[in-house]
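Below is one structure; the comments refer to it alone.
Of the protein chains in this complex, all but one are displayed in their positions.
Chain naming follows the written order as A and B, and within any one chain the residues start at number 1.
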Amino acid sequence: MKLSEIASIIGAEFQGKDIEITGMNTLKDAKADEISFVSNAKYVKDIKDTNAAAVLVSQNAATEVPSGCLALMCENPYWSVAILSKYFAPAIEDDSLSAPKIGNNSKISPKAEIANGAVIGENCTILAHVYVGANAVIGDNSVLYPSVTVYRDCKIGNDCMIHANSVIGSDGFGFATNNLGEHKKIYQNGNVVIEDDVEIGSNTSIDRAVFGSTLIKKGTRIDNLVQIGHNCEIGEYSVMVSQSGLAGSTVLGRNVVMGGQAASAGHLNIAPFSTFAARSGITRSIKEPGKTYAGFPLMDHRTWLKLQAKLAKLLK
Amino acid sequence: MKLSEIASIIGAEFQGKDIEITGMNTLKDAKADEISFVSNAKYVKDIKDTNAAAVLVSQNAATEVPSGCLALMCENPYWSVAILSKYFAPAIEDDSLSAPKIGNNSKISPKAEIANGAVIGENCTILAHVYVGANAVIGDNSVLYPSVTVYRDCKIGNDCMIHANSVIGSDGFGFATNNLGEHKKIYQNGNVVIEDDVEIGSNTSIDRAVFGSTLIKKGTRIDNLVQIGHNCEIGEYSVMVSQSGLAGSTVLGRNVVMGGQAASAGHLNIAPFSTFAARSGITRSIKEPGKTYAGFPLMDHRTWLKLQAKLAKLLK
Partner (left out) sequence: MKLSEIASIIGAEFQGKDIEITGMNTLKDAKADEISFVSNAKYVKDIKDTNAAAVLVSQNAATEVPSGCLALMCENPYWSVAILSKYFAPAIEDDSLSAPKIGNNSKISPKAEIANGAVIGENCTILAHVYVGANAVIGDNSVLYPSVTVYRDCKIGNDCMIHANSVIGSDGFGFATNNLGEHKKIYQNGNVVIEDDVEIGSNTSIDRAVFGSTLIKKGTRIDNLVQIGHNCEIGEYSVMVSQSGLAGSTVLGRNVVMGGQAASAGHLNIAPFSTFAARSGITRSIKEPGKTYAGFPLMDHRTWLKLQAKLAKLLK
């Protein structure tokens, strides 16, 4: 889409070179043919380093946009992002893509649906009622149990097992809100990447990234009914027990363990080998590796035990 | 079914005019050709205002039944409701209904199942392994991702998006229990109504009403793995974050926000623009709009912060 069209769609003034824009991205990751945005004052300082062709900004941040990058001024930049995100969303399915490629010795149920553009490796087992979307890739020796849904563009590695009715790549929970309290969807145009040797339980949801990838690294084990928000990254050999959850953009180091019903706020960084007891509520980033935590708000596990002792005393 | 048959099924004495009964309903909503019941002493006062043809009551409440309305006396009225509910339950599918109607430009996967009696609007995308039940209605421009199940009689508006493996209209969690501790199912003969512009994440469950409708109003955003109990009502532009839940018959006003893993007890009324922090446990109705809450039991968010400070002090 031409930059001038983009400006016109969101009602922003256009001037300068009218180049072809291929997508939207964060300030940090945007390439020279992409646009970006600032919707939160704390990111204004990052505008100067962006390579984006243009940045959606509110009027008062426009002066921060570096030369060579167009400032597209709008009242509510995040709302404009939502409007534009739909234009960059690919079709859910695309008949013009080539027929799916299936590797040797893979057994695909006739009652599974493999969309055009998908690629399945060798020795896979794809059971009935599985859906593998457009351009999705499944590695070798992987097993997808019945009614697993893999959305378009997602990638699953070798030696993975995904249990029944789990969903890989549903949309992240993203929307802009205007001053009337109405919401507008931000289309989630990223994907999910699952590395090798990952096992995922049943009825688990892993959301696709808004930009880039939600990433599950090698050897991780995820139980049933787990929620992974958009743009999370889970380190190698991590363990997420049933009914635990991660809000968007949280990054776990390797061998992190989250107990049952534990959950984390978004945009946190968790050091490797951290362990969170069942029902921990992770409210802050963790820098020191290898410690054990509990409680909500989060505290050292020992402190939590001490707190329970104090509370028991209070009752006497 | 004739009123005399109903009496006979539950072993109640019958006298009076033997009219045709079309269904069961609450005291308040029952019409002149429906029956109702009282199974909880606190509703005895409402009997006098009912329009029901007959009311299932225990012996000691029978005198409250107004003239023109038949008192059907039974030892455990709720158990009798359970027995009768099955008689009023429609067949899950019905081949005698007309073939499904599909609007212009709607794309229905050959691997989806659209039951007889269903109506799909224009420009919809219904992916593989979706199920749309008897007499269900889907509006225009709506997208149902793979393995979404919409039970019979449910209605989904225009411009809705439902992510993979979510369930609209499963039975509410209703049963009567006798004095041996045995349970008997109360068939859930209501439905779910979802208004326009609603997005629902993956692996979410919205239960159908026992009578009437579970209602999700316009513009609401519901995340993954969320539970909505039977007969809930969610106001316009509300937001329910992942793994949150509502027990039955709770009513949220517009623009209510429930954080991750937050949950509410049943039969509560929540004022518009209320915000509940992650993992709030909503234990009471909220009358004043626009405030923020946290904790379990529920308290003002500021009080919760103060409590955490006090607990931290206790540890020193």
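Methods note: a contact is a pair of C-beta atoms (placed from the backbone, for glycine too) under 8 Å apart; a residue touches a chain by one contact, two chains touch by 3 or more.
As the structure is a computational prediction, the values presented were derived from the model and not from experiment.
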Which residue of A:25, A:58 or A:147 touches the chain not shown here: A:147
From B:141, B:158 or B:261, residue that would touch the chain that is not displayed: B:261
Contact residue for the chain not shown (choose from B:131, B:145, B:211 or B:237): B:131
Selected from A:58, A:170 or A:255 as touching the chain missing from the view: A:255
Contact residue for the chain not shown (choose from B:121, B:139, B:190 or B:229): B:229
Which of A:9, A:62, A:127 or A:271 contacts the chain that the document leaves out: A:127
Touching residues on subunit A - with respect to the absent chain: 109, 111, 125, 127-129, 143, 145-147, 161, 163-165, 199, 201-203, 219, 221, 223-225, 237, 239, 241-243, 254-255, 260-261, 273, 278-279, 308, 311, 314-315
Touching residues (missing chain, whole complex) on subunit B: 92-93, 111, 113, 129, 131, 147, 149, 151, 165-167, 170-171, 173, 175, 177, 181-183, 185, 203-205, 207, 225, 227, 229, 243, 245, 247, 261, 263, 265, 281, 296-297, 303, 306-307, 310, 314
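One rule holds in what follows: only the chains that are shown with their structure count from here on.
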Mean-CA-position distance for subunit B and subunit A (Å): 31
